[in-house]
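Every protein chain except one is present and positioned as in the full complex.
For chain A:
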Amino acid sequence: MARFLLRRVVNYIVMLFLATSFTYFLASFFMDPRSNYLARNPRPPEASINASLTAANINDQTPIFERYWNWLTNIVLHWNWGLSPSQEPVAGAISSRIGASVQLVTLATVLGIVIGVSVGVYTAIRQYKWQDRVLGGVSTFFLVVPTAVLALFVVIGAIYLNQALGFRLFYVTGLHSYDGHNWLLKLSDLGQHLILPTIVLTVITGVTYHLTQRTYLLDTMNADYVRTARAKGLPLNVAIRKHALRTSLIPTTVNVAFSIAGVFTGAVITESVFAINGLGRYFITSIIQNDINASVAIAAFGGACTLVGALAADVAVSWLDPRVRIS
């Protein structure tokens, strides 16, 4: 087991290194930090533009491989992910935003998985009955509604509800607005801010898990070993619970493991509609500001999360699935 894990980890680190380097070249090719300065009025002198670009190691007049080497050695030797065009360290800006992202997405992910998988099992057992058709229709609808549309309509609904109630029940921007020390008020304040984006994210996560879990369970429900269990006299419910459900949870577990990446980077739209300063919103800001180092660092962080998820999936599958032998 340990050797298997070690091999996987080494493999993943090589992958992450290549993918991040590829992203660095891509970002350097497509993003143009010089245009930030050229657009200013009055335009700064050429020499000072070059000086600040060189200080941040994003000067397009320096050969790309030299910039890449500087960037790489800084990360490997000093864990320094470089500077923004505004000379602000990227690493600090990212770590301060991870907290907001985690606060926002954790609850929604857990809720989405639990609700989605339960509804998936419920509808699979009642395949083609009215419950399945209604819930399936609703989920298919929410599956295809673009996140921006969903989030904006939740905002409109909340604003009208606030107006109808006469006081502010829901906050539609940010994560905090209470500054005192009463923890109860602090918690309710967080709740008032968090509930709307959580609804949006839960719906998005939940419908995917519903539809996939339904398919997985239906696939295993018709398998030979379930029929054997039925033939031996097991009631349908027991046969499903003991035999079909367990196997059908294996692919779902893989999806759950991979959703770790989404916890940090998957809420780009929701964060920008609800004005929450998480990683997703920071990524968009850094792209718009031609911040090469920051966007590469976020992409690398997203990649690292994907690979942690992949590793978790490897372990979970080998633990759940008796057919997988890893040693």
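Here is the rule we use: a residue touches a chain if its C-beta (ideal position, glycine included) is under 8 Å from a C-beta of that chain, and two chains touch if they have at least 3 such contacts; residues count from 1.
Quick note on the criterion: contacts and distances are computed from a predicted model.
*Asks:* Missing chain's UniProt protein name, "NADH-quinone oxidoreductase subunit B", "Transketolase", "Hydrogenase maturation factor HypA" or "Oligopeptide transport system permease protein OppC"?
*Replies:* "Oligopeptide transport system permease protein OppC"
*Asks:* For a quick check of understanding: of A:128, A:167 or A:183, which residue touches the chain that isn't displayed?
*Replies:* A:128
*Asks:* Given that one chain is not shown, which residue among A:49, A:108, A:175 or A:299 touches it?
*Replies:* A:299
*Asks:* Among A:153, A:225 or A:319, exactly one should touch the missing chain; which is it?
*Replies:* A:153
*Asks:* Can you list, in ascending order, the chain A residues touching the missing chain?
*Replies:* Those residues of chain A that touch the unshown chain are 15-16, 18-20, 22-23, 26-27, 30-32, 128, 140-141, 143-149, 152-153, 155-156, 159, 261, 265-266, 268-269, 272-273, 283-284, 287-288, 290, 295, 298-300, 302-303, 306-307.
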